[in-house]
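The other protein chains are all here in position, but one chain of the complex has been omitted.
Chain IDs A and B follow the sequence of writing; residue 1 opens each chain.
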Amino acid sequence: MTPDTTLHLTDYLFYFFALLAVFSGGVVVFSRNIVHSAFALMFTLFAVAGLYVLLNADFLAVTQILVYVGGILVLILFGVMLTNKIVDVQIKAGSIHVLPASIITAVIAGTLCGVFTLTDWFVVPGADASAVKTTAPHIGEALITNYVLPFEVASVVLLVAMLGAAMIARRERKK
Amino acid sequence: MNIIEPLVKIALILLINLTTVAYLVYTERRVSAFIQNRVGPNRVGPMGLLQPVADIVKLFFKEDIVPTAANKFVHSLAPLISLIVALSTFAVIPFGNTIHLFGRDIKLMIADVNVGLLYLLALSSLGVYGITLSGWSSNNKYSLLGGLRSSAQMISYELSMGLSIIGVLMIAGSLQLDKIVVHQGNYLGGFLPAWNIFLQPLGFITFVVAYFAETNRLPFDLPEAEPELVGGYHTEYSGMKFGLFFLAEYANMITASAVITTLYLGGWQFPFIENFGFSPLAVSLLQVAAFGVKVALVLLFFIIVRWTIPRFRYDQLMNLGWKVMLPLAVLNIIITGFFILV
Partner (left out) sequence: MIPLNFYLILSAFMFCVGVLGVLVRRNAIVVFMCIELMLNSVNLSLIAFSSYLGDPTGQMLVFFVMTVAAAEAAVGLAIIIALFRNKQTVNIDEINILKW
C-alpha cells in the first residue's frame, strides 16, 4: 500500500492551524503588550480547537472553546485589566534570563523532537479515527462507568479550587 | 458536496436578521414611546417606518473618532467580534422542519452540528470579548469599568445558563438542536404540547434570566449603565463602529429569542397542525411561520421588560447570580432527574 501523498483539504487545514497555533503562541511569548498576548492566546486556543476537529474530537473541540476561550481566557483578561492600564504596560514588561532560558528550551525542543521522530510509533493499522466512540453520549457514559473515580475527584478539585480562589482574592475584613 | 445550498441559507439568514434588526430598533422605540406615553418616531415615511433607513444613513456619515490614547487595533476589532459572535450563533438554530422543495429535501438550518447545544454555550461565552476588549482598548475609566463589569457578569450568569440547559438535555437526550425540537412535538395528556417550558418551568425562568444577563439587556445592562458610566464600554465609540455595537446588541437579542424558542418554546413546532390535513409543503411553511411568530413574541417580551423594570445594582446582580440563580438551576436538574427516574 503506497501512502497517499497528494494534499487534501484537511491537510491544508492542518498546516493552517499548525502555523496559526505556533505563530500566535510566539506572539503570546514575545509581545510587549499583555492584552496582545491574551489576544494571541485566543487565536492559539482556536487553532488547537480546529486541530481537535481534524482529529475527529469535535466534542472536545467545543469544550475547548467553552472552557479555555470562554472561561479561562476571560479570567486572564480580567486579571490583566485589574493589574494594568494601557499607558504603563510598556514599563517593565521585559524579559529576564534570556540566554539560559533559550539553552534550556533548545535542549527540551531537541529532546522532544528527537523522541517524536525517532520512535516508531505504534499506530493501529487502518484505525479509523471517525470510528472511535467519542461523541457526547459515549464520553458521558465513560465518565460515569470506567472513569467515575477521577470524575468525582475532579469535581472535588473544582470545588476546592473555587473555595480557595474566593478565600484568597477576598479582601480581609477589618474590625 | 453541494456548496450552493448552505450559501443560499447563510445569505437568507443574514438578510432576514439584518432587516429584523433595523425594524426591531424601530419597534423598540415605538413600544418605549407607548410605555412612556409619548409618540415615538413617526415623521420619516408612513408611521415612521423609514426611520431605520434614516438612522443607518446617519451612522454612516458620522465621523469615526478613535481616541489618541486608545489601542487602535483592538479598538477597531472589538465591535467586529461582538457582531460576528452574535450572528454566528444562528448557524445551528433550526428554523423549520426538513422541507421538500425543488425535488429534494432541504434541512432548514445551516449546520446540523451534533454538539449544537455546546456550540451555543461556547459562542455565548465568546460574546464577552467584544465588550471587554472595547472597554479596555478605549483607555477610558468608564469604558474599563463597563468591560470589567461585563466580564464578571457574563462569567457569573453563564454558570446558571449552562446548568439550566442541562435540564433540557436530560429530557431530550441529545445535544443536537434539531432533535431537541423534534422531541418537543409530542403532547402531554393529549392536549398540551410537550414544550420544555411546560416540562420544566423553573429551568425556563433561570435560563431566560441568565440569557437577559448574557445579552446585557435591562435589567442587566450594567456594562453600559448610562446614569453611572456615561455609555459604559462604548463611551469612546462613534460612527459606524458604534453602529456595529448597536447592531450586535440587537442581533444578540434576536439570537437570544431564537435560542429560547428552540430550547423551550417548541422551536418550529406548530401544535396540532397534523390534524388540519394541509399538504406537506404548506405544513413546512406554516412551521417556519410559527417559528417566526414565537421569536417575534419573545422579542416583544425583551422590549417590554427593558422599559418596565429598573436596573439592578452591582451587588444585587452578583447576589442574584450566585445565591439565587445557581441554586435554582441545580434544583431544576435534581427535579428533572427525579421525574426521569420515576
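The rule we apply is simple: a residue touches a chain if its C-beta (ideal position, glycine included) is under 8 Å from a C-beta of that chain, and two chains touch if they have at least 3 such contacts.
Bear in mind that the values here come from a model prediction, so they are computed numbers and not experimental data.
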Which displayed chains the hidden chain touches across the whole complex: A
Contacts of subunit A with the absent chain, listed as residue ranges: 3-4, 8, 10-11, 14, 18, 21-22, 25-26, 28-29, 34, 37-38, 41, 44-45, 48, 51-52, 54-57, 60, 63-64, 67-68, 71-72, 75-76, 78-80, 82-83, 92-98, 100-102, 104-105, 108-109, 112-113, 116-117, 121-124, 127-129, 131-134, 138-139, 142-143, 147, 150, 154, 157-158, 160-162, 164-169, 171
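Basically, only the chains that are shown with their structure count from here on.
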Geometric centre distance via CA averages, subunit B-subunit A, whole Å: 29
In the complex, subunit A residues that touch subunit B: 33, 35-36, 39, 42, 58-59, 62-63, 65-66, 69-71, 74-75, 77-78, 80-82, 85-87, 135-136
Complex interface listing, subunit B residues touching subunit A: 69-71, 74, 113-115, 118-119, 121-122, 125-126, 128-129, 132-133, 135-137, 139, 144, 147-148, 151-152, 154-155, 158, 175
